[in-house]
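Pasting in a structure now, in structure tokens, and then I'll have a few things to ask.
Removed: one protein chain of the complex. Kept in place: all other protein chains.
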Amino acid sequence: MKAIIALSILAVLNMFFGVRKMKKVLLPLIFIGLIITMILNISDWGKSVHYFNEMFIADNFSIAFSSVLILIGILIFMFANIYYKGVERPLEDIYALILFAIIGGIVMASFGNLILFFVGLETLSISFYVLAGSKKFDIASNEAAMKYFLTGSFATGFLLFGIALVYGVSGSFNLEAINTYILGCNGNVPMIFIAGMLLIFIGMSFKIAAVPFHFWSPDVYTGSPTLITAFMTTAGKVASIAAFYRLITIAFISLHSELTTTLTVIAVLTIIVGNLSAVYQDNLKRMFAYSGVAQSGYLLMALIVLGPKSAGILLFFVLSYVIATITAFAVLMLIREERGTFFIPAFRGLAKNNPVEAFAMAIAMMSLAGIPPLAGFMAKYNLFVLTAEGGYTWLVVVAVIGSMISIYFYFKPILASYFSEGEPQHKIESSVNFKINILVLSILMILLGFLPQVIINLL
Amino acid sequence: MFEYIWLVPLFPLIGFLVIFFNFRRLKGVTAGVLASIMVFIPFVISLFFFFGLMNGAEAKTVELFSWISFNKLSIPFSFLIDRLSGLMLLIVTGVGFLIHVYSIGYMKEDAGFNRFFSYMNLFVFFMLLLVLGSNYLILFIGWEGVGLCSYLLIGFWFKNQEFNNAAKKAFIMNRIGDLGFLLALFMLIHQFGTLNFAEIFSKSSAIPVGTFSITMITLLLFAGAVGKSAQIPLFTWLPDAMAGPTPVSALIHAATMVTAGVYMVARSNLLFVLAPVTLMTISVIGIATALMAGSIALFQNDIKKILAYSTVSQLGLMFVALGSGAFTGAMFHLTTHAFFKALLFLAAGSVIHALHGEQDIRKMGGLKDRIPVTFWLFIIGSLAISGIPPFAGFFSKDMILIGAFHSGYVLWVLSVAAALMTAFYMFRLLFIVFWGKAAVAADPKHPVHESPKSMTIPMSVLAVLSIIGGFIGVPALLGGSDRIQVFLAPLFSSSEAFLKHGAEVSESSEILLMTIPLLLILGVIFLAWSFYVKNRNIEQEEPERSFLGNLLYRKFYVDELYDTIVQKPVAGLSTFFHDTIEVKVIDRFVNQTGNLVVWIGKNIRYMQTGNVGAYLFFMVISIILILVLNLFK
Partner (left out) sequence: MTDKIYVPADYVPILIQSLVALGFVALTMFATHFISSKRKRIRTLRKDENFECGIEVQGNARFPFSVKYFLVAILFVLFDVEIIFFYPWAINFLQMEWREFFVMLLFVALLLFGFYYIYEKGALEWNNDE
């Protein structure tokens, strides 16, 4: 709760300074604000405070995922000046929208009530719609915003309908109360209730871009400004999966066995379609969109088998995904800035002229592909072990095959930067600051690979 | 104070990273100095630990973080500091530091100076992991890591194809042993459900002697040791490993890495005593290796090869000690051997350095007066390895011989024979190289010169250690208190007591056991003197050799034997596999699978039409499917 208040104040202050045209103040202000928010957020650790008639619950789970969301904010703003280099405008509107989206995400990780859940979801989504179109004079950005808005509001409609049905049958928006209602039914849950629950899940599947509700993501992620794409893939996924997990484990835990088949089918489809579609992409940004779809499939696996450790594993997976994706996008933005393209040949000879960037990119891609001993590998490994222990060996087999396919496309930029034979591209000038940032992130990815239990045992 | 044990491996790792990532930038000897400091700091820390242990500090397991936890198996990343690892720490960092300093002088002219030091620091890091690991998995990581560094350093001058082949040979031979080690790890997990030393050893006390599974585990562990410590049948890589720079031979292929096998067996002594069959095997293989390598060394002409075979032979003796239950003896010999063999290698390096890369001893001679410092150091080393009192080798060899005596006269006689060979080939080497006249006229452009201070000082320190190193284990008979026995007693006393055969050796026979070999060794040295100094018969050309002589000169044809019975059939088989199965079946299958994936990827993207209407249509169909399938089942 403190985090939300702090972030709101931060966003308002940011808009104030922006409108006064004090451009130089904005980024430092946001950094300080985000760090204070992070501290405030973590200071509630272990207390499990409930606010407003169980509307908002700050337990360890929500604090952990909120921290990841705030971390995403810090990382995104870290690279904001790379992306908006040369823009004279203070850009406070975009920054404010990013901050509001994070607030929405935090609400989605902490709700105890379906209404608040919906409010958080919409705060996040509407910020995203606008952010996707924030490059006003770019037709692709406009297309992305329009498509996102149309499909998104369509899915939101179903979600809201689902919430309404669930409320209509159970008589409460409170997650615990819904669970009590299900238990009270003694196995005879009305069909309408199940339909409502399924509709909620369909809405959530849309938000995390699971097949067959993923169609928006490649177009939206390709069209949006790159920095915003990096933000949407990470923050959207983290907040949605946290909300999804909360819904399943608190409200619908008693019906979990009914859901596993549907979830499994969606997870399998997501992994296969996501990875296969990414194979043919030479446009890295689009490839990231598809690989993001595939990663959602892995995330869903954690919801299928609920063990004592699945929350921790989910957190670790999300954290490693966030760090790797943002690092890769940072390098990608730099290259796009210089070469004007997202295609693989832009990476040619990167290792020779920009060893730090090439190294960070390689580490990020290998972590996403799940090459030991990086963080991504440990995340997948723990997830797969969890799934296998739950008796879904064949699902693990599918996931492993998916990971193997993913190596093909994740390695494309690495191969281009280290082993390409063609004429290498010229050197890209980048600040020392940038180099240090991506190096620190790379080291973090390596370190996390050695210390997965530290994160997993948090929850 | 042991909480800070993680600092010890951290420094070499930092050194490696810093040098490796800056190796184009570091100028002059910076990298060498940095690398040496990064080994010196852990050495100082180790000294503190060691004295702490001497004063009775308890052994301690320091858990850094929980690393792997899977079902019931949990493997923490933790270090164990006890008397055994404390001793090894001191050897690794101490000798390692001296050799680093030496290398600064030795490698000065080399283009790969920085690369060399980064590898050396990496090696020290892995060796420290190996020594400090508190479970078999960390030991295994160190084990593999030092193997990797050994490979990198043998093939250090990678432009020479022969050196590369030597590196590959070392790597592959080690791999064979490692397979055994790995299988042993799996069996340990199966048997004990853990890889932690402490847990395994406490659980093993409940297991009766001679159980099949323990015998298998120990045999497989020993197979790993055979590979790493170059015993029969996997010893041929070590002589070839001399392709690397001489400091590498001194550090890795004499003082530390090759002794890892001995360390591992000593560390697992509580398991090995439960398997008499394995102990028997170790003794047999140890003595066979000692004799075989010793006899090969008798007629070699390459100065480093002689030392390499000598190393193999000395390792054989250590395994004899292990096999007969004299674990302290093995560790003692390991320690003293680290001193004097490092000294000998470094001195040999100094000779090679002085002669600008000449390694054939027949082309040397008369160096006594031209490089006096090296000469005296070499003499000290030779006396120490031959077992002349009061040099270090005498005491440790004596302890091994007594251990062998406990296991039977035959073993003792054979061990003495191995010791005699040692004395002979070492003094042959000494006499040929330093006495007589210069075999080849000195090149005026490249005069023979003494090595720089950075090389002679580390050697001198090692020489001092070779002289006094033995005093930590002076037996009671000679008025000593046998401190190493006392020091290592907490680790070995129970297993050594477990194996005690019959009565103690009486005092008079112990004197006999000490003096007989000593007299014989002196005789052998005299023999060598009469051959190579008095009569000075050194064949410059390839002589006609008797069958036996040829057999020894050709190293028992072991390489050729392996070539015929292993390499050729395997090569034939691999050609078959490659040409037929690989290319025609597997490759085609793999390629087709890859093509299929790309094909699907190419076509699946047509689902992404870009038309929002189509997206919504797909979504609605899916929603209807999900609802219908779930609600009407």
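The letters A and B name the chains in turn, as written, and every chain counts its residues from 1.
In this section, contacts are C-beta pairs under 8 Å (C-beta built on N, C-alpha and C of every residue); 3 or more make two chains touch, one makes a residue touch a chain.
What you see is a predicted model; the values in this text were computed from it and never measured.
Just so you know, the chain we are not showing touches A across the whole complex. Within the whole complex, the absent chain has one touching residue among A:157, A:171 or A:345, and that is A:171. Interface with the hidden chain, as seen from chain A, comprises residues 12, 15-16, 19-20, 171.
Please note the rule applied: only the chains that are shown with their structure count from here on.
Centres computed as Cα averages put chain A at a distance of 49 Å from chain B. Here chain B touches chain A in the complex through residues 65-67, 69-71, 77, 594, 597-598, 600-602, 604-605, 607-608, 610, 612, 614-616, 618-619, 621-623, 626-627, 629-631, going by the rule given at the top.
Touching chain B in their complex are the following residues of chain A: 146-147, 150-151, 154-155, 158, 191, 194-195, 198-199, 202, 206, 212-213, 215-216, 218-219, 258, 262, 273, 276-281, 385, 389, 405, 408, 450-451, 453-454, 457.
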